[in-house]
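I have a structure here, written as structure tokens, and I will follow up with some questions on it.
Of the protein chains in this complex, one is absent; all others appear in place.
The first chain written gets the first letter, and so on, giving A and B; residue counts start at 1 in each chain.
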Amino acid sequence: MTEAHAVPAVEAAALAPAGRGLWSDAWRRLRRNRAAIAASVVLALIAVAAIVGPEVAPHAIDAIYWDRVDAPPDFANGHYFGTESNGRDLFARTLFGGRVSLALGIAATLVSLVIGVGWGAIAGFIGGRVDAIMMRTVDILYALPFMFFVILLMVYFGREPLLIFVALGAVSWLDMARIVRGQALSLKRREFIEAARAAGTGTGAIILRHIVPNCLGPVIVFATLTVPQVILLESFLSFLGLGVREPMTSWGVLIADGARRVETAWWQLVFPSAFLAATLFCLNFIGDGLRDALDPKDR
Amino acid sequence: MSAPLLAVEGLRVGFPLSGGLLGRVRTLVAVDDVSFELAAGETLGVVGESGCGKSTLGRAVLRLIPASAGRIAWLGQDLGTLDESAMRARRRDMQVIFQDPLAALDPRMTVGDIVAEPLRAFQPDQPKAERRALVEDTLRLVGLAPEMINRYPHEFSGGQCQRIGIARAMVLRPKLIVCDEPVSALDASIQAQIVNLLRRLQREFGIALLFISHNLSVVRHISHRVMVLYLGRVVELAPTAALFARPRHPYTRALIVAVPVPDPVVERARAHVPLGGEVPSPLRPPSGCAFHTRCAIARPACARDRPALETDGARRVACPHWRDGAG
Partner (left out) sequence: MSAILAIRGLTTRFATPDGEVAAVSDVDLDLRAGETLGVVGESGSGKSQLFLSVLGLLARNGRATGSARLDGQELIGLAPESLRRVRGGRIAMIFQDPMTSLNPFLTVGRQLTEGPMLHRGLDERTARARAIAMLERVRIPDAARRLNQYPHEFSGGMRQRIMIAMALLPEPDVLIADEPTTALDVTVQAQILDLLRELRASMGIATVLITHDLGVVAGLCDRVTVMYAGRVVEEAPVEPLFGAPAHPYTRALLGALPRVDADGAHDLVAIPGQPPNLQRVIEGCAFAPRCAQADARCTATRPGLRAHGAGRAACLRLPS
């Protein structure tokens, strides 16, 4: 009789490295993706610049220099990106605009995460009439013309920054809810969900403990793609003059102003646009990297 | 006499299928008029080919899918009268093991969390240490090292995953486990480990098993009684030894003959007259006796009259002509 017989059949696997979850596997794959890692670094730099930049910039965002209207970039006087048509420093304003755009993007995405995941998971898992009612609601909201909705809000409540955020959050969760519902529908048929039901786990606990964690892969990927969507949407609103209010600014506002004066003052368009473009690129690279890392089968 | 652990009477499970141009709803009857009893500590094997409704039957017994008609009684109490929360409380005594061992485990949960899931559902206030001790104890019981508690399902082989599934089913020490093809996805050497484990657990804890499988060899080995299904109906139900030694229904006979025996001397001496045709679609079941289209001893009446399940001592058979073919 050898040693092997005394030990339960299964312990051979104990030799393998300890508990490696799907998340740590995904993290390992993500680290190997150079584009995604580089994008994360760049995005982190942009975020840090947006957070601390306006404080350490040589000029305040609302300081008006009448003698330097539409001045080109000049390192000597601290207007690194030049000034805009009201004689305010573009460097400080670009970084501050980044703060607003990123904050809006992240906040609206968080709202869409919370509402969308909850809504989709409940609709998909419970199914039947509940599903029908919940998803028709989503369809109706989809059908509302977005601009009409925003203008209506503005008319009733005035131009509040909070409103923009509410409006953006209110539309961005619709896609999320649909994605999560689809995931929940397919998860519902998996045997481990049946096993959980047979084990006596209640509906709420199944949604929280099984459905939501198993949806998270696609959800995270979609969230990284929602942030740029929201930033673009805000830019669009600002472009139409429905965005944030002066002296606050955002990338969208700056680009809108810059676009009008591109023939005489190129820097007013180029700098904010470069920041916005870099951010969007980074988020898309990160999203792609996450998708590959979380779902290696799809490659 | 006290009520059996589980008594199923006239169980019928239909799935509505929307189809047809006019949105006419057709019904796929997966299980039709199935009745049986299961005593405490007994193993009832359920065999049949694809489409015979054996997996549906297992899920319907656990009320994981609703029955369209019939009665399922647990120790004499009709489960159909229970509301959702009372039914959930009942689940404490009835657990399930699935065919695909990996698919039955949530990939995002650790082994410890998976096995503890029924505990969380039924004893939510149990102290953590006590719960952990019980989980480790159960892992040991099914031949797994308790140190594996923090690992994830994908790190384990099929046989080990099936042990984890059995641990989850065993952690509440239930009275009934529905085993849905528990060894079909496993290799022969692992299959024997799992079959032996189930037999041992049954001996030690007096669990009743509803053992669903298409593998007649395994069913013969593990069951006390065997029920043969064909297109959702019971064609024969008998004690295992009697069923395999003297099968009565022509379908049972064909099924047993079709299983190859791993012994060339025996296998080559056996009569090989394979049953013709294949299982008809459950959407369009044949009239009368559903088996008449493939039956060697069928007569015209078989296409017309549905045979009743006749009881003869411990045996039941749904064929009025079985004596003719016994040969």
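Following the convention adopted for this analysis, contacts are C-beta pairs under 8 Å (C-beta built on N, C-alpha and C of every residue); 3 or more make two chains touch, one makes a residue touch a chain.
All figures in this text were calculated on a predicted structure; none of them were measured in a lab.
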item	value
Of B:A39, B:V195 or B:L309, the residue in touch with the unshown chain	B:V195
Touch criterion as defined above, residue of B:E9, B:D33, B:E49 or B:D93 at the omitted chain	B:E49
Residues from chain B at the interface with the omitted partner, ascending	49-50, 157, 159-160, 187-193, 195-196, 199, 214, 216-218, 220-223, 240-241, 244, 254-268, 272, 274-276, 278-279
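Following the convention adopted for this analysis, only the chains that are shown with their structure count from here on.
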item	value
Chain A and chain B: spacing of chain centres that average the CA atoms, whole Å	48
For the chain A and chain B complex, residues of the former touching the latter	8-11, 13-14, 16, 18-23, 190-192, 194-202, 205, 209-210, 213-214
Of all residues in chain B, those that touch chain A in their complex	59, 62, 64, 88-89, 91-92, 94-96, 98-100, 103-110, 117-118, 120-122, 140, 143-145, 147-148, 150-152, 154-157, 159-160, 163, 165, 168, 193
